[in-house]
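For this view, one protein chain was removed and the others were kept in their places.
Every chain is named by a letter (A and B) in the order it is written, and numbering of its residues begins at 1.
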Amino acid sequence: MSENKSRLQTLFEQGEFVVTGEIGPPKSANGEGIRKHAEHLKGYCDATNLTDNQTAIVRLSSIAAGMHVLKAGGEPIIQMTCRDRNRIAIQSDLLGAYSLGMKNMLCLTGDHQSFGNHPTAANVFDVDSIQLIRMVKRMRDERVFACGEEIKKDEPRFFIGAVANPFADPFEVRVYRMEKKINAGAQFFQTQIIFDLERFERWMELVRERGLHERAYIMAGVMPVKSAKVAAYMQKSVSGMIVPDEMVTRLKQAEDQQAEAVEICVEQIKHVMNIKGVRGVHIMAVGWEEIVPVIVEKAGLLPRPQAAGITQAAG
Amino acid sequence: MQIQGVQKLQTDENQQAAQQPDSPSLHIITTTAANEELPFDVEEEPARERQKSAWTVTAYYWCRVCKKKTPVKDAKSCDCGVTMCNVCWAEWDFICPICESDMSG
Partner (left out) sequence: MIIAEQKSFDEIAKMAANFDKVLLLGCNECVTVCLAGGEKEVGVLAASLRLLRKQGDRPLTTLEETITRQCEWEYLDQIEKLAEEADCIISMACGVGVQFVAERFPDKWVIPALNTKSAGGSVQHGVWEERCGLCGECILYKTGGVCPVARCSKRILNGPCGGSQNGKCEVKDVDCIWDQIYKRMAALGRMDWLMEIELEKDWSKARDGGPRKLVREDVMISE
């Protein structure tokens, strides 16, 4: 059987420095915005994450959103969380997504529902992210469902991604957990948004000490912070994220805050590109998606490379 | 302290009972029909339906800033995901601090 690898995986294997973006599906039954976003990112991002009801707010499903991206000629990375589905629903969705031509799956536990717009909902968490990764891998490599039953034909063959947060505590445990995810089958990682580069570098040191950078492709997460106001909000109200004071000050003092924001983000990308073991960058431009092409260009990441044997356009 | 409180409650209750001799019994069973047939075809006055929403579903958001549980009518959630109570939104002049959407509406 031909490998039929995803564009994302092919680029990693070619040794390219990969760029991915992110689209948050809308709180409505209209896919037009997603298609527009996907077209906008075409030629600038190699693949695009579709979030799965992120922050536990009901949105258009990540798999349906992935279909819109495919139609727009892009390459989707489907996010799959454990909050809303048990192992039956998850596996069913894996089969469905792969049947539609989606080849990248990013496995997460998912935000707790108390943060979202249905805080009184029951949660599922039947499996956790590590068990989910193993499940996707076993479906692909061992051709079995989670229960052990054989998948007789056409098993889903996903390129498996996971997330890592170098900024949560305890610090060392973050690396162990990442290793556990690799052992379970994770092939690529996207990190939480990085502002504190010094801490990220220390974390990457630990990653290299354990040789994890040779076992999985690591993408650094970055976010262009539009203004001092956004930075202040994130510093104050978004947990699991360290926003340094210098950044807030720098934005505050800038004449053109948006230009400064792009500048900071580009600096961050250039910085992480030089850290050994970082194989790509994941740009999460929450609330400022239109700036992504500018950043990619200014960071000197154009033109985006071609994936050998894959004619599909980037997105 | 507590015993005094209980005594006070009991006194209050007795006074109330004295004032309202026809007050409904505290027991749930108010009809005498012990074994009536299932009245699926009977059109009941849906009086309790109106009370119902107050009884059960509490729709609320969790304000991301002050971390308080807030009824939905006193909170807003932006399309980009920022969810705050109106007091916290006011601090940002009802402009979303992440995506700059106008949330005053």
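We adopt the following convention: a residue touches a chain if its C-beta (ideal position, glycine included) is under 8 Å from a C-beta of that chain, and two chains touch if they have at least 3 such contacts.
In this text the structure is predicted, and so the values were computed from the model without any measurement.
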Residue among A:His112, A:Lys137 or A:Arg215 touching the omitted chain: A:His112
Contacting the left-out chain in the complete assembly, out of A:Ala64, A:Leu95, A:Ala121 or A:Ile310: A:Ala121
Absent chain, residues of chain A that touch it: 112-114, 119-123
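Here is the rule we go by: only the chains that are shown with their structure count from here on.
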Geometric centre distance via CA averages, chain B-chain A, whole Å: 40
Chain B-touching residues of chain A, taken from the complex the two chains share: 24, 26-27, 54-55, 57, 114-117, 119-120, 226, 229-230, 232-234, 236-238, 286-288
Residues of chain B that touch chain A when the two form their complex: 57-62, 64-65, 69, 77, 79-83, 92, 96-100
